[in-house]
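The other protein chains are all here in position, but one chain of the complex has been omitted.
Order of writing sets the chain letters: A, B, C, D and E. Residues in each chain are counted from 1.
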Amino acid sequence: MRILILNPNTTAAMTEKLVDVARAVAAPGTELIGVQPSWGVSAVQGYADGFVSAAASLDRVRALRAEGLEWDATVYAGFGDHGREGLAEVLRGPVVPIAEAAAMAACLIGHRYAVVTTTTRSVPQIRDILTVAGLADRCAGIHATGLPVLAAPEELLAAFEVQAARAIEAGANVLCLGSGAMAGWAQTASERVGVPVVDGLTAAVTFAEGLVRVGLGQASSPARTSA
Amino acid sequence: MRILILNPNTTAAMTEKLVDVARAVAAPGTELIGVQPSWGVSAVQGYADGFVSAAASLDRVRALRAEGLEWDATVYAGFGDHGREGLAEVLRGPVVPIAEAAAMAACLIGHRYAVVTTTTRSVPQIRDILTVAGLADRCAGIHATGLPVLAAPEELLAAFEVQAARAIEAGANVLCLGSGAMAGWAQTASERVGVPVVDGLTAAVTFAEGLVRVGLGQASSPARTSA
Amino acid sequence: MRILILNPNTTAAMTEKLVDVARAVAAPGTELIGVQPSWGVSAVQGYADGFVSAAASLDRVRALRAEGLEWDATVYAGFGDHGREGLAEVLRGPVVPIAEAAAMAACLIGHRYAVVTTTTRSVPQIRDILTVAGLADRCAGIHATGLPVLAAPEELLAAFEVQAARAIEAGANVLCLGSGAMAGWAQTASERVGVPVVDGLTAAVTFAEGLVRVGLGQASSPARTSA
Amino acid sequence: MRILILNPNTTAAMTEKLVDVARAVAAPGTELIGVQPSWGVSAVQGYADGFVSAAASLDRVRALRAEGLEWDATVYAGFGDHGREGLAEVLRGPVVPIAEAAAMAACLIGHRYAVVTTTTRSVPQIRDILTVAGLADRCAGIHATGLPVLAAPEELLAAFEVQAARAIEAGANVLCLGSGAMAGWAQTASERVGVPVVDGLTAAVTFAEGLVRVGLGQASSPARTSA
Amino acid sequence: MRILILNPNTTAAMTEKLVDVARAVAAPGTELIGVQPSWGVSAVQGYADGFVSAAASLDRVRALRAEGLEWDATVYAGFGDHGREGLAEVLRGPVVPIAEAAAMAACLIGHRYAVVTTTTRSVPQIRDILTVAGLADRCAGIHATGLPVLAAPEELLAAFEVQAARAIEAGANVLCLGSGAMAGWAQTASERVGVPVVDGLTAAVTFAEGLVRVGLGQASSPARTSA
Partner (left out) sequence: MRILILNPNTTAAMTEKLVDVARAVAAPGTELIGVQPSWGVSAVQGYADGFVSAAASLDRVRALRAEGLEWDATVYAGFGDHGREGLAEVLRGPVVPIAEAAAMAACLIGHRYAVVTTTTRSVPQIRDILTVAGLADRCAGIHATGLPVLAAPEELLAAFEVQAARAIEAGANVLCLGSGAMAGWAQTASERVGVPVVDGLTAAVTFAEGLVRVGLGQASSPARTSA
C-alpha cells in the first residue's frame, strides 16, 4: 500500500523528517511518499497560515493526481491544521490528520488527555479542530510552551515538561505532542513526564494503514438535514 | 466609517448584489466597498472550495492593505465559509461573518433557530462553523433545499418553504437564510413561512457598524492554556 | 428610531448614567429613552432581586405601552438579569439584554471571553443566563471582584484587574464588564488589562439599532415540540 | 415536618387540588400547607406570566415569614416556572420545584425521559429550566398537546396519548406530566401510554421530605469564580 | 415498605454501618435489609473491582429473589460503582445509586457541587457515572484525598477539608461525600468546611422511599431509536 505523508508547510526538510519518523512504524509492505505544497508558508503559525496551507495542500494533491500518481491513504501532518474535509473531498482514500489520530489514540489508552503544543497561537486552532472533530470531551487542556516551533529541542523539551506537569495535575493521564515539529519525540517525552505520550504522526500512519486494510474510503456528502 | 464586504467567491456580479443588499441597511455615514478574491472559485460548493476561498480572500485583503486601502470592519459574506480567524489575524478591525451574525440575530429575537441552505454539501460545513463559533446550542436544524446555488429564485423559494416547514415543526421559531446567494430574500421568505427570517448579510453589516462605533477591534492570541 | 434603555433597578441616577453611556455610541438619528421600574429594588443583588426586577420591569413597559408610548427596540440593561423572554412576549420590537450582547460582541472579536462582575452572588446568575442563551461554550470563566456594586470606582477597577489577569491566564482573550454599574468603563479597563473589554450596554445599543434597521422583531412561540 | 406547597398562580382551587394530590403521598407525620400568591396571574401561560408569578410567589413567602409562619421545605408547584433560586435565597429549608423533581425521578427509573405539557408556549420555558438545572442531557423531547391548561380532562388525556407515542418513538421510556394542572394523572396516563409517568408534584413532596430528614438546607452563594 | 441496602463489596461490617446510617433517616415504617455479595472484592478500588462487584451484586439479588425475598426498592451503596442499569433490569422496584442521589440532592440545594472521594483511582469512575447519568453539567470538580478507603477517619477528614477548600474556590457551594466509606460523615464534614455536605446514602434512602410512595418502578427498555 502507498501512503502520502502530506506536510502542510513548504519546508522540505520537515517533510523528510516526518517520513523518517513515519517509516519507523509503518508496516513492511507500506510505501511512504512525503510531499509538501509548492507554495504557502514555511511553518504554520496561526490561522492565516493555516488557511493558506490548507489551500496549498489541496493544490498539491490535485497536481499529484493530475500527474497520475495513485495512493491509498493520506496522513495530513499538520497538528490542528485546517483542510482535512477539503482533502477528503478530492481524494478517494482516507485522510487521517495527526491531531485527530493523536486524540483517538490517547482516548484508547487513557482517561483524559492533554495536548502540549509550541506557540500560544496554536492553542485556539487546536481547540477548534478537536471540537469540530467531536473529540474535545475527554480533552483536559491544551497547553503551550510559549516557544517557537524552531526552538532548540532541549529547551523545548524542558518547557514541555513544565506544561505536562500542569496537564497531569489537571487530570490528564496521557499527553499528545501538539506539533508536527515534535514528531519522533514520544519516547523521550514519555520518559521525562511519566505518562504515555502520543505522537499523532505515528498514530495516523498506522490508523491510515488500518483503514485501507479494512477497505474504508471517504464517505460522500450527508443527506440534506442535520439536527 | 468604511466597511469591506468581502465576497469569498470570484463572481463580481455576486459582490455587486451583496453590496446592494447591504446598502439598504447601512447607516447614512457608512461607505461600503465590495471586493472578491482575484483567484479561487466562482461559487463555494463544499469544503475544498471553502478552503481555497479562505486563502484567496486572505490574499485579497493583504493586497488591498498593501495598496494602502484602509477600512474599519469587514463583513465576510460566505455563509458558513472558513477563513474568519485568519482574516481576523491580518486585519485590525472586526471581521463579522454572515453565518455567525445570522445565528446571533436569530438568538436575539427567537428561541431556537434553523438554517435553510442550498446544496446538501453545505450542511456539514455550516454545522462545523456554528459549532466552532459556540452558537450551535440553540440551532434546531440545518436543512438543504437540495438545489444548486444558482437555481431559479422561484424554485429555490418554493423549496425553501418546504424545508422551513420542517424546521418550524422541529421547534425553530426563526430561520436563517443559509447562503450568501439568498441575500435580500428575508422579507419575501418571512412572508411565505410565517416566522422571522434573518439575512446574515444585513445583520452582519449592522453588527460590524456597531462594533466599530463602540471601539472594539480584534483581540490578539489568547494565553497559553485552554481548559 | 427610538430605543428604550430599560434599567431593571429603581435607581434613576443609574438610568441617567446608562443613557449617557449609550448616547456616546448611538447613531445620529437614534432617540434614547431611559426608564426604570416604579417599584422593585434599588440594585439587583442576587436571584430574588432579579425576579422582582423582572416583574417590575414588565410592569413598567406595560404601563408605558398603555400610556401610548411607542418605541422600536429595548435594551435590557441588567447584566445577567432575568426577564428577557417575558419582555419579548409583551413588546413587538427586539429586546437586547446587555449580557447576551456582550457575549456576542466578545465572540465576534476574540476566541474565548470571560466576564468580570462585582459580587460573588452574581456569578451563578450570569452563568445561568449565558447557558440559557446558548452562549456559554466560549466562556472561559465568570469572575467576581467580591466588592459591592457601589464600591469606589478606583477600588473596583483595581479588583477588576486582578480578576482579569486570572481570566486571561485561563485562556480568555477578551473580557466583558459584568455589571450595568460598570457601564462606560470599557476603554479604561482595556488599557489596564491589555485585552479588549466589552461593555454590554454599548454593544446592545448598536445591535438593537441593527436589528431595527434590518427589520427584525421578536418571533412568536415555537411549534409544539423541542427535541 | 411542615411542607409548603407553593402554587405560583392565584387560583386557590388549583392550590387545593395540589394539596390533595400531595397528601396522598406525604408521609404520616407531614403537614402540608397550600398557598398561592395574593397577586399575579390565574394561570401561567408564557414567560411574562412566569416572571410575574416568580415575583408574586417571593412576595407571598416573605409575607408568610413576616407573619411568623415556620416551615421546613417548599415545593414549588409550577412546572418549569422561574423563581426557584430566588425562593432559595429567602428561605432556609430546601425548595423543590416540580419540573426538576420530575426529571430526577424519571432519570432514576428510566433511560431517557420526555415531558408532555399543555400549550406550545410552555415548551421553551420548560426547556430553559431543565437546561439551567443541568437535567436536559437525558431529555428526549418536550412535547405540547397544544390544548389550553384548562381543556377538558378527557380531551387533554387523549392529546397526551398522541404526544406520548411520539416521545416513546423518539427514545423516551418514561414520561413527565408537564404541567401542574396535570397533577394526579400519573396512574391513569401511565395505563394509557404503557410507560411509567412521573407526576412532579408527588415526586417533589417526597424528595422535599427526604432532604429535610437528612438535614439538608439551601447552600449559600458560591465562591467568586465559575469556570 | 422494605428497602434493600446493597453494599457492592463483601465486607459485612461495612454493610452494617451503611444500614445504621440509613436507619437514622428512614421513615418510621421502613424496614431496611442490608446485604452484600457473597463473592467479589472487599473494597472497590478501581474499575476492575467495580465490574466484578457489579456482577456479584447482580448475582446476590438474583439469589435473594430466588429465595423468595421481596422488597420495594434498592439503594445501591457504592459511590460511582457500575451496575445500576443491570440491577434495574432484574428488579421491579426502583434502584437508587448513592452517587446519583447525592448529585441530585446537591443540585436541589446548591448551584454547583463537587465530589470529594478517597483514592485517585475513583476519580474517573465517578466522572463516568455522573456523565452517563446526565448529572455532570453542574459538577464543578471531582477531587481525591489520595488516601486509601480505610485510612484513619481523622486523617481522612483533614484531607477532605483540603480538597473541599479547592472545590469551593472553584465554584462549588455544596459537596458530596464521594465514597460509601464516608457514610455518616455529612454533619461533621459540613461543620468543618462551611457548606452543606451531602451523604449519598441517606439521600438515596429517602429518594427510594419517595419513589415507592409515589408508585414508580423501573421503566422497561426504550424504543428502537436514540437520536
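Here is the rule we use: contacts are C-beta pairs under 8 Å (C-beta built on N, C-alpha and C of every residue); 3 or more make two chains touch, one makes a residue touch a chain.
From a predicted model like this one, the values you see are computed outputs, not experimental measurements.
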Residue among A:Leu4, A:Ala77 or A:Val96 touching the omitted chain:
A:Val96
Contact footprint on chain E, counting only the chain that is left out
46-52, 54-56, 58, 82-83, 85-90, 120-121, 123-125, 127-128, 131-132, 140-146, 163, 166, 170, 221-227
Touch list for chain A against the chain that is not drawn:
25, 27-29, 85, 88, 94-96, 100, 104-105, 107-112, 133-138, 140, 168-174, 186-187, 195-196, 198-199, 202-203, 205-207, 209-211, 213-223, 225-227
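By our rule, only the chains that are shown with their structure count from here on.
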Per the C-alpha centroid definition, the whole-Å distance linking chain D and chain E comes out as 26
Where in chain A do residues touch two or more other chains at once?
123-124, 127, 227
